[in-house]
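So that we are looking at the same thing, I have put the structure below in structure tokens.
Excluded from the complex is one protein chain; the other protein chains are retained at their positions.
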Amino acid sequence: MKDGLPWTQDEMMTVAAARLLWDGCVCFVGIGLPSAVANLARHLHAPHIVLIYESGTIGARPSVLPLSIGDGELAETATSVVSLPEIFTYWLQAGRVDVGFLGAAQIDRFANLNSTVIGAYDKPRTRLPGAGGAPEIAAHARQTFVILKQSARSFVPALDFCTSAGFSGGHGERARTTARGAGPQAVITDFGILKPMAGSDELQLTGRFENVTSQQAVQATGWPLQVASSLEIIAAPSADELRVLRDMHART
Amino acid sequence: MKDGLPWTQDEMMTVAAARLLWDGCVCFVGIGLPSAVANLARHLHAPHIVLIYESGTIGARPSVLPLSIGDGELAETATSVVSLPEIFTYWLQAGRVDVGFLGAAQIDRFANLNSTVIGAYDKPRTRLPGAGGAPEIAAHARQTFVILKQSARSFVPALDFCTSAGFSGGHGERARTTARGAGPQAVITDFGILKPMAGSDELQLTGRFENVTSQQAVQATGWPLQVASSLEIIAAPSADELRVLRDMHART
Amino acid sequence: MGALLSLSDAVQRHVHDGQRIALEGFTHLIPFAAAHEIIRQQRRHLHLIRMTPDLIYDQMIGMGCADALTFSWGGNPGVGSLYRLRDAIENGWPQPLSISEHTHAGMAAAYTAGASGLPFGVLRGYINNDLTGVNPDIKSVRCPYTGEQLATVPALNPDVSIIHAQQADRAGNVLLRGIIGAQKEAALAAKCLIVTVEEVVDTLDAHMNSVVLPHWVVGAVACVPRGAYPSYAQGYYARDNGFYQDWDAIGKDRTRFTDWMRQKVLRVAA
Partner (left out) sequence: MGALLSLSDAVQRHVHDGQRIALEGFTHLIPFAAAHEIIRQQRRHLHLIRMTPDLIYDQMIGMGCADALTFSWGGNPGVGSLYRLRDAIENGWPQPLSISEHTHAGMAAAYTAGASGLPFGVLRGYINNDLTGVNPDIKSVRCPYTGEQLATVPALNPDVSIIHAQQADRAGNVLLRGIIGAQKEAALAAKCLIVTVEEVVDTLDAHMNSVVLPHWVVGAVACVPRGAYPSYAQGYYARDNGFYQDWDAIGKDRTRFTDWMRQKVLRVAA
């Protein structure tokens, strides 16, 4: 636990992201934090949230957090199990997903994401897993939430590779593409929440967790991060939120 | 029964067509004569024939002849029931069908078929049911068999409408299209069997039933029908063939 | 989403004059009860969409609900003609009917594109086929790899699709069993989906890979036992093949048709 506080920044991120989800929303989730976030919301204020995993499970209600997106419990608890091509055509591309969760190794000021390589593509310094479902989630979910710890290494002035377009060059460029969704509407970090500014589409710190300063967030960003004039202070996880989150992890 | 013979020309057609099917062949069948033919073959010499109905049933083994191509017994006895879009993509268009059966209201000398209208399309004298699955069966089955009673009204010099291409203008025109299958390899009528001639692709009478003359077949054709120099005489239905066919109809 | 309504309310609320609507079901699970309710509520100027118009659209067309029809095979399966459809096309009775005619493979591709959020579907089809001359919707694209020319159809996205299914649960999830035709595609291609079901149950009789439409894509569910009759519902009742044969005589004659509709449809409450 960071700074001797009774909760970790990971827990704070998870809770802050879960609060953004509403009951009944249709959520396309990957493994790791996104899955934890969506399931936490389901156990808290959003019992009717619909979880879609790209493995083909629609409406899964796992009691423990899956390690892989294709765990048996997802299939056993789903309303419907369909093929993977169907997930990407009839469900994602058709615009039926309210919220898509994305992670990445790098993000730029317009919320474009790199999960492919660090260094040159042909001679990578670090080869990352790659695109998976992310580029089309980024395009077609009605909105996306990005979850990513903030550091000058991950919040970069220029991506080494653009895997998933956010607002591309900003200033309405995304709206002129054939991407259907509104794009990244929140980036949840271990310092707070960034949102795109109207007009420029550039990310701005709009909320900070109560145990960090906006100055710390700016220092952890590889570009001159704008801070909203009215900065929201995001409340620490409640006892209830922490209990449910920890129970969920303990069961897993 | 025609001419006082112990079997009808309908029965002769059905039996003659069934003899063309081999054990294990994958057969795309419609309702009516094609379904009777394929099921007769299954009960006679081709127990492992695979019947695909466009309703989505693969490997159906109905005990009675279905009235519609979507009867419940087809689903109950099938190896697999899939969606109709899948039938036309993964199964037919992919080239997995050995034999497609087609009927029509009109056929021309290159085995092109009309099942759409008699008269002008915009002001039809008779509006027929239309294309259904036929045009793509005609294109993608490895070969097609056409079953159609012969008369000057149905065997015409020029179609009112081309619903399903056979050999189009003949002389190799089909082979120059993107149609995958070899096209109509046999037309079974109530007089005998017509097959395309190498080179011209024009239909030729290659076999006649033993109770008709080739002259009768020529007279029942709206174009100057070629007759093969070595005309096969097609044997009358055997007692066994007739018994199985009549049992099948009696059960239905 | 997925509100449980009476059929009458569902049609009242969601089906409006002039819409493009698809009542799908390939031989099996044809939503006859819903069609009859639309006829009773006298919807007009509909653009009907359906692979096989079948008796269900023969009735709607004969009762004057439709201005236009998109279809791919318009017969009485295993029996013969649809005389009301023919009368509309051949003689403009009770009113002219404009048609947009496809092949099954083309309609299937168009529904699939509609369900997939794509503007068009691609198929190797309509080869040397006169339909391309009478239906301007059939176009082509060139494969960027092989140079091959392939046929295209515009996506079908009905304003309303109506299907019949075996079961809904109380949340509004819907289970289809048996021959499913292009219903899933028609359902997901629509702006609004209405489902009639044989029964509403606590728990669907589904297994892991069953065909289930989740409640949040369903606009309204109406419980209508025998709602597919004279078509059938696998596990509930069989197709009334006799009625399909009887329809030949009923549908052939304008007066007999009108009398039948008056007695068997108009005078029946939903």
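So that you can tell them apart, the chains are marked A, B and C in the order they are listed, and the count of residues begins at 1 in each.
Keep in mind that, in the parts below, a contact is a pair of C-beta atoms (placed from the backbone, for glycine too) under 8 Å apart; a residue touches a chain by one contact, two chains touch by 3 or more.
Model, not experiment: these values are computed from the prediction.
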Q.
So there's a chain missing from this view; which of the remaining chains does it actually touch?
A. A, B, C
Q | Residue among B:M13, B:A38, B:A75 or B:M248 touching the omitted chain | A | B:A75
(Q) From the list A:L92, A:L203, A:L225 or A:L242, pick the residue that touches the absent chain. (A) A:L92
Q) If the missing chain were put back, which residues of chain A would it touch? A) 31-32, 54-57, 66-72, 74-75, 81, 83-85, 88-89, 92-93, 112, 116, 121-122, 124, 126-136, 139-140, 161-165, 168, 173-174, 177-180
Q. Since one chain has been left out of the picture, which residues of chain C touch it in the full complex?
A. 117-120, 122-124, 139-146, 148, 150, 152, 154, 177-178, 180, 207-211, 234
Q) Can you list where chain B touches the absent chain? A) 24, 26, 50, 58-59, 75-76, 78-81, 89-90, 93-96, 140, 180
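Following the convention adopted for this analysis, only the chains that are shown with their structure count from here on.
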Q | Chains touching both chain A and chain C, listed by label | A | none
**Q.** Geometric centre distance via CA averages, chain C-chain A, whole Å
**A.** 40
Q) How many angstrom between the C-alpha centroids of chain B and chain A? A) 57
Q | Between chain C and chain B, distance of the C-alpha-averaged centres to the nearest whole Å | A | 28
Q.
Could you pull out the residues of chain B that touch at least 2 other chains?
A. none
Q. Could you say which residues in chain C touch two or more other chains, in rising order?
A. 184-185
